[in-house]
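Omission of a single protein chain aside, the complex is shown with its protein chains in their original locations.
We just call them A, B and C in the order they show up, numbering each chain from 1.
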Amino acid sequence: MKILYFAWLKAKLQMTEEVVSCSDERRDTDSLVRWMKKRGPAFEEVFSDLEVVRIAVNQEYITGNTTLSEGDEIAFFPPVTGG
Amino acid sequence: MKILYFAWLKAKLQMTEEVVSCSDERRDTDSLVRWMKKRGPAFEEVFSDLEVVRIAVNQEYITGNTTLSEGDEIAFFPPVTGG
Amino acid sequence: MIRVQREKFDIGAEIEALTTGRTDIGAVVSFTGLVRDFNDGNKVTGLSLEHYPGMTERELAKIEDEARGRWDIQECLIIHRHGKMALGEPIVLVVTASPHRRDAFEAAHFLMDWLKTKAPFWKQEMNASGEVNWVNERESDLEAAKRWSSDT
Partner (left out) sequence: MIRVQREKFDIGAEIEALTTGRTDIGAVVSFTGLVRDFNDGNKVTGLSLEHYPGMTERELAKIEDEARGRWDIQECLIIHRHGKMALGEPIVLVVTASPHRRDAFEAAHFLMDWLKTKAPFWKQEMNASGEVNWVNERESDLEAAKRWSSDT
């Protein structure tokens, strides 16, 4: 699965994208977020307040927990501020 | 007083403007309209339905009866359709 | 700013002139009214607009003042043409500039709705058979203008 980070999430994690395999501990968006939080202080901080993190799977916003599979594109980003 | 006519009022009366003196029978807009109606068939027709005639005195819309004096500019025209 | 003229106008140039060199404007809304080939179910081939010189400018200025009083607008432009116009030509342009998009949108919409029922312009439409007819006042325009009255 491809993971993308945007705006201040990208800056804090110092990463624009990465590839992780789909596994039992990353089978859906809820478990992916739990896994993220345990990756270190920067990740813990970024995912500490999920109110300010939006999640898109395959370029569509998701709200509830969403099943993931190999080949999916998951993006984490803050509330949008364009226009 | 200067009297101006616009749009279909102008076309029906075949007149764009005229000058009439301020007198007792044309002392205010109500009496002016009464006087107009008596000037002949075209005037009678034009002023028969006051719902579709707007009146401006000195380039301001009026709604109620308005006193007139020499030097005033009175305009009669249909509801506006610009824009 | 009010302009009543026979000549066509350039929408882009007018917007540009209003904003060039300024960095305090966040939102610009423009409305352009064009001569349409259809009105109230009838084919239209051309338009002619008569107006009341003097009163037109006064009424437009009053409408602009009203908009400036109601919304936070930095710039406001109304251009209205008179005389003969071909299909597709612009008739009227309203441009508003504001720090905020809602003010720019609402002020422009208001200016058009009030202008439609207050500014002394009268349209004559030509149809395919060469007939010329005065355009009737529209109930929907009166309703649209009224919408802004209940705000006060």
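Following the convention adopted for this analysis, a residue touches a chain if its C-beta (ideal position, glycine included) is under 8 Å from a C-beta of that chain, and two chains touch if they have at least 3 such contacts.
What you are looking at is a predicted structure, and each value in this text was computed from that prediction instead of being measured.
In the full complex, the chain left out of view touches A, C. Among C:I2, C:I63 or C:M112, the one in contact with the hidden chain is C:M112.
Check C:I15, C:M55 or C:V135 against the missing chain and you find that the one touching it is C:I15. In the complete complex, the residue from C:I2, C:V29, C:M55 or C:V135 that touches the missing chain is C:V29.
Seen across the whole complex, the unshown chain contacts chain A at 4, 6-8, 56, 59-61, 75, 77-83. Even with one chain removed from view, chain C keeps its contact list with that chain: residues 10-13, 15-16, 19, 21-38, 87-88, 99, 101-102, 104-105, 108-109, 112, 144.
The rule is simple: only the chains that are shown with their structure count from here on.
Taking the mean of the C-alpha atoms as each chain's centre, chain B and chain C sit 26 Å apart. Averaged C-alpha coordinates give centres for chain A and chain B that are 73 Å from one another.
Here the spacing of chain A and chain C, counted between their Cα centres, is 49 Å. Residue positions of chain C with contacts to 2 or more other chains are absent.
Across the assembly, chain B contributes no residue that touches 2 or more other chains.
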